[in-house]
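Supplied in structure tokens, the structure appears directly below.
For this depiction, one protein chain was excluded, whereas all remaining protein chains were kept in their positions.
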Amino acid sequence: MTGVQKEKFIIPIGPQHPALKEPAHFEFTVDGEMVTSASVRFGYVHRGLEKGAENRNWAQALYLLERVCGICSHAHSTVYALGVERLAGVSAPPRAQAIRQILLELERIHSHMLWVGVAAHEAGFETLFMYSWRDRETVMDILESFTGNRVNYSANTLGGVKYDLGPQQSDSILRGLDSLEKRLHYYLKVVTNDESFLRRTRGLGTMTVEQADALGAIGPTARASGVTRDLRVDSPYLMYADFPIHVITDTAGDLQARFVVRIKELFESARNIRTAMEHLPEGELAVRFPRKVRAGEVVSRIEAPRGGLFYFIKSDGGENPVRVKVRTPSLRNFMSVLVGSVGRQLADVPMILSGIDPCFSCNDRAVIVRRDGVPATEFNPRKESASQSKS
Amino acid sequence: MNTEELLAQAVQLVGDRASAQSVPEPNRIDLAVEPGRLLECVQPLVEAHWGYLSAVTGLDHGPQDGHLEVLYHFCQKAAVLTLRVMLPREAPAVPSVCGLIPSATLFERELMEMFGITCEGTPDTRRLFLSDDWPAGVYPLRKDYIVPTQTKAPEEKGSQP
Amino acid sequence: MSIDIAPILKMLVFPGGLTLLALGLLYEYIDRKLVARFQNRVGPRVLQPLADTIKLLAKEEVIPQGVIPLFFVSLPVVALAGVLTAGLYIPMAGLAPAYSLPGDLIITVFLLGLLTLCIGLAGANTADRFSLVGATRTLTQLFSYEAPFLLALLCPAILADSWQISVVHRSVLGHVWMALPMAIGFFVAVIGLMGKLELAPFDAPEAESEIVAGALTEYSGRGLALFRLGKDVALVLGITLVAAFYLGGLANPLEFLLKTLGLLVLVAALQALFARLRIDQTVGLWWRIGALLALVQLLIVVLLKGVIL
Partner (left out) sequence: MKIGSMLGEIFRSVFRKPATVQYPYGDRQAVPERLRGTIRFDPEKCTGCTLCMMDCPANAIEIIAIDKPNKRFIMRFHADRCTYCAQCVVNCRFKCIEMSNEQWERAALTREPFTVIYGRDEDLKKFLERTSLEGVKEKP
């Protein structure tokens, strides 16, 4: 991509492009309709969250990091809370842990259903998109009535959770899950049966087990290729040891398999939520958390909807974290897009891209950027390649 | 294989190329590695398919301490093996691991722009996250970079050149 | 003073001009509303297409750098004029066409194709790469669906022994619906019409998730409004033509409304039912299946005709 090819025709996708309502800039060099190379540039929404966390106290950083991602916000706040609690030698009460887990799985349902819609939209299957998002509202409503917010639930606090699972919430969750499961069975049937849709998903962006392993793919993307990587099983956190889940894998490794894996995972999630609710431990919701956290480093990992989420947290014994490193699953998976799209049709690129369920805001987080004038992106292929080779 | 065995296997793979070893948590082992021997340590892990490179963390120990540190986290199941490379703050450089792990390029691009650590031999040195007009030589995640907290009101922004 | 006012009225008010534009906007609304209801949404309100058009017309038309301004401005006008002209040969509202001459079927199909051609040229005219890819796709699709669509329309024409729309129309009136004996031809005609109008799932030329708005990416304001109107009118004309040929003719305005709206429901349902085809799949489908089916239908018609007569 850095080589200076004079005659190449680059299709920029993003940051302002309907395929990617997300702030990233991909450049796909095409030959006719065929993609010959790909590169990526992030950073359009750099918010400086890692640096920002260093300037806040432990509790404030929780809410900052919750905003790394709008979709898996609870995953981010949970992984941070778990890490900090481990560092401080505090353990959230069992009931809080179970509630965190229920929320995580509810969030996974909402995230995967969102993805089904987005991927269907990329394939031009608007009807599936509308339906799956309509039914996703069920779980959004559950989350809203549970925590009081649809997106950034802020259910976690250091040392526990804020909201209890009362009978009213239990009812709405159980009712919602029943109807959702029915719908999910239907969607599973559609994505595995509908010929026009299969034509856009089967054999697309295929990754073999070896490739997925070598590229370090994680989450459903890896599991669709047959790599059994799931932190909920590999390294159980919260109550996953007591309420285990089964890893869903597929062998095909194409987009079709990712649909199947993601939807089947949701049945697992629903089952897991039901089990956790049945055996919900009694007790406190939260314990007191110290203002200062003793010095040390901790690696905290959980399985977010998109794959393993990695946090490295370092404390020097003060009121603020010294370093919070966030490695989001999407960043780990992007290489599979860049590698997977080469040699494919341009029309398939949005599909391959959406296949990993990319979350761009998650990636963009590392520094506060204050730009007073954003330079207009030059869409001249020759100029672009020149500036690339210069930098 | 359980976590202890996995970690023992990893330590054995790296062998005496690491200069020091510590166990910060039951499922983690940190190995201190000289910058020059990093690739030697990574190679056996990659060849044995021990886990995957989960993240590359940059750490700044502050101007007084005078050190930067690069942490290569390899994860296999619950086990986390971290190769810690201590670098001087002046002209810090590590060899690129992209030759062994091609997908590390995004991590290294981030490391270079955020900490100013040179990854020698990395295929792509363009910025990944920082904006194009970010001043060269300013590395935001270093401790001596102070965040400009005062943000301007939106209407003032437009008048800027 | 003996100015014959009838032709002017025909061109400006009925069946051309205002009537066509109003019907176009109405059918666009019905189409959008139906798709929305199929997707369990509320959908637009009845004046939405008109509001969109007025808004676009009132807006500034940006002429981007690197285009030939004359083409950029004139192509939408030519496109709309083309489809409006085509309206004169078509039995609008079940009444006799305004003008009728031997071979006007070919003229009509050509004029409808002109719209697509103009869109393709408009895309090729700009320097934007989404437009260029869109233009390539538009023209590729133009070549692939034009033949089956024409062949499908030819079947009733051959039966009627004429390439004059009004004659064909008269010949099918009162007979059994052509869609029954010529199911294949009807099927190809409907799909061909959707391909022609770039409706989902044949909307690869304007696939927004890949190439934004395709060939029309650079268009704004008046130019975009005219192209959109052109497409709306083409929708009405295409549906009318297929209904007239295949659904037993349009004897009166009521029949016209019922049959065309019925066809619109079918078209809307097909739009909601499928994922978008890639451009290579569209072309492949057309040439391998569409054209073949149309040929088979044609062959059957010719043979039957030979046997009967």
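Labels A, B and C are assigned to the chains in the order they are written; within every chain, residues are numbered from 1.
The rule we apply is simple: contacts are C-beta pairs under 8 Å (C-beta built on N, C-alpha and C of every residue); 3 or more make two chains touch, one makes a residue touch a chain.
Given the structure is predicted, the values throughout are model-derived calculations rather than measurements.
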Touch partners, limited to displayed chains, of the chain removed from view: A, C
Given A:196, A:211 or A:320, the one touching the chain that is not displayed: A:196
Hidden partner chain, touching residue among A:57, A:91 or A:206: A:57
Those residues of chain C which, in the complete complex, touch the missing chain: 36-43, 269-270, 272-274
Hidden partner interface residues of chain A, rising order: 56-57, 59-64, 66-67, 127-128, 130-131, 134, 137, 141, 144-149, 152, 154, 157, 162-163, 186, 189-190, 193-196, 198, 286
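Please note the rule applied: only the chains that are shown with their structure count from here on.
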Category of the chain touch graph - line, ring, star, complete, other: line
Chain pair that, of all pairs, has the most C-beta pairs in contact: A-B
Per-chain Cα centre nearest the global Cα centre, belonging to chain: A
Chain of greatest Cα-centre distance to chain B: C
Chain centre separation in whole Å, for chain C relative to chain B (CA means): 59
Between chain A and chain C, centroid-to-centroid distance (C-alpha), Å: 43
For chain B, residues that touch 2 or more chains besides their own: none
Interface residues, chain A side, partner chain C - complex: 9-12, 17-19, 30, 33, 120-128, 130-131, 134, 194, 196-197, 199-200, 345-350, 379
Residues on chain A engaged by chain B in the complex (per definition of touch): 1-2, 39-43, 46, 48, 50-52, 55, 86, 213-216, 218, 231, 234-235, 296-299, 301, 308, 310, 312, 314, 323, 325, 327, 331-332, 334-335, 363-364, 366-375, 388, 391
Residues of chain C defined as touching chain A within the complex: 35, 38-41, 128-130, 133, 200-201, 203-204, 207-212, 272-281
